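Removed: one protein chain of the complex. Kept in place: all other protein chains.
Right after this comes chain A.
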Amino acid sequence: MAFISSGYNPKKPMENRITDIGPRKYDEFYPPVIAKNKGKWLYHEILEPGILVHVGESGDKVYTIRVGGCRFMSVTHLREINEIADKYCDGYLRFTTRNNIEFMTDKEENVKPMKEDLLSRKFAGGSYKFPIGGTGAGVTNIVHTQGWIHCHTPATDASGTVKATMDVLFDQFTDMKLPAKLRVSMACCLNMCGAVHCSDIAILGYHRKPPMIDHEYIDKMCEIPLAIAACPTAAIKPTKIEIEGKELKTVSVKEEKCMFCGNCYTMCPSMPLADDVGDGIVLMAGGKISNRRDAPKFSKVVVAFIPNEQPRWPTMTATIKRMIEAYSKDANKYERLGQWAERIGWERFFEKCELEFTHHLIDDFRDPAYYTWRQTTNFKF
């Protein structure tokens, strides 16, 4: 397409420049019933999976229909969301912190037709555009990252793994039959953008090979001290190398000390480490962020490696399903996955989920590793 100016003048970039205006204020977009009852809600109920009602002191009611969102979406899709909001909700809608979409209305008569309309909308391939659910004790949307769509450090894909997992867990999205809510998150490298370190089940991209070093370019493209300081195990040190008679500054990686975190590549483009068979997925379990009953927990590594099997990641989804089924069958009401695992003991968790315990799962990172070992005779055979 030919260039169409927005009015910006590249010759005078600072002229008529508007900055530091921040986001629009949230209350500009409140539905009238929310604005009126703000701070004066009495109670709420989950009417059915995906549908909530909040009742205000004034007696006003607001109905919320929560639908799954794929997070990575086109403008066409957003326009369709707007069209639905115009039709049933006077043009108002919101997105949740797990990237679901919520349509809100104070008209009870709108709820049923809106529900039928939402469920009737499908993509040409057959998947629901707006599946209703994500409330209560079920599996809601997966918080995830960029993956192969946009990032340069991933060890796996985000949108692909998430779609494969949500397809397997779809029944738990549209239902509320688990002991407690179960949060699944995904990050495509151990930068852990998002919530993998504090989720009931976490999918994490992982490398298994040390970085390759582009000696010829490293001193030109990288600030070498930053690459050295980026390493958590001090496996990188500065060195000199001779290429075509010229002495060049570079780094050397002590491979037996490298644990393939990829931090050096983040700081230095001349140290790439992605590898098609080396890379894969680590599964973690048992994290939570709420303070309900006990304190927040980190998730723990339970599966050391699952290969990348795009496009559907069958081993990974089967393992996740197995963990959720064991949890669903065995845990008490209100018990999060991590609370269940700690109550029955992690040795029982591995037994019930039919997971293999390997030496990779034993912490060996610095002094705090010691506290993760068992210093008691209390254990089960």
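As a working rule, a residue touches a chain if its C-beta (ideal position, glycine included) is under 8 Å from a C-beta of that chain, and two chains touch if they have at least 3 such contacts; residues count from 1.
Convention: contacts and distances are computed from a predicted model.
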Omitted chain, identified by the protein name its UniProt record gives, among "TusE/DsrC/DsvC family sulfur relay protein", "cytochrome-c oxidase", "Multisubunit sodium/proton antiporter MrpA subunit" or "Lactate utilization protein": "TusE/DsrC/DsvC family sulfur relay protein"
Option touching the unshown chain, where A:Leu226, A:Ile289 or A:Ala318 are the choices: A:Leu226
Chain not shown: contacting residue from A:Asn191, A:Ser299 or A:Gln339: A:Asn191
Chain not shown: contacting residue from A:Met1, A:Met14 or A:Val277: A:Met14
Of A:Pro269, A:Pro307 or A:Gly345, the residue in touch with the unshown chain: A:Pro269
For chain A, the residues touching the chain missing from this view: 13-14, 191, 220-226, 266-269
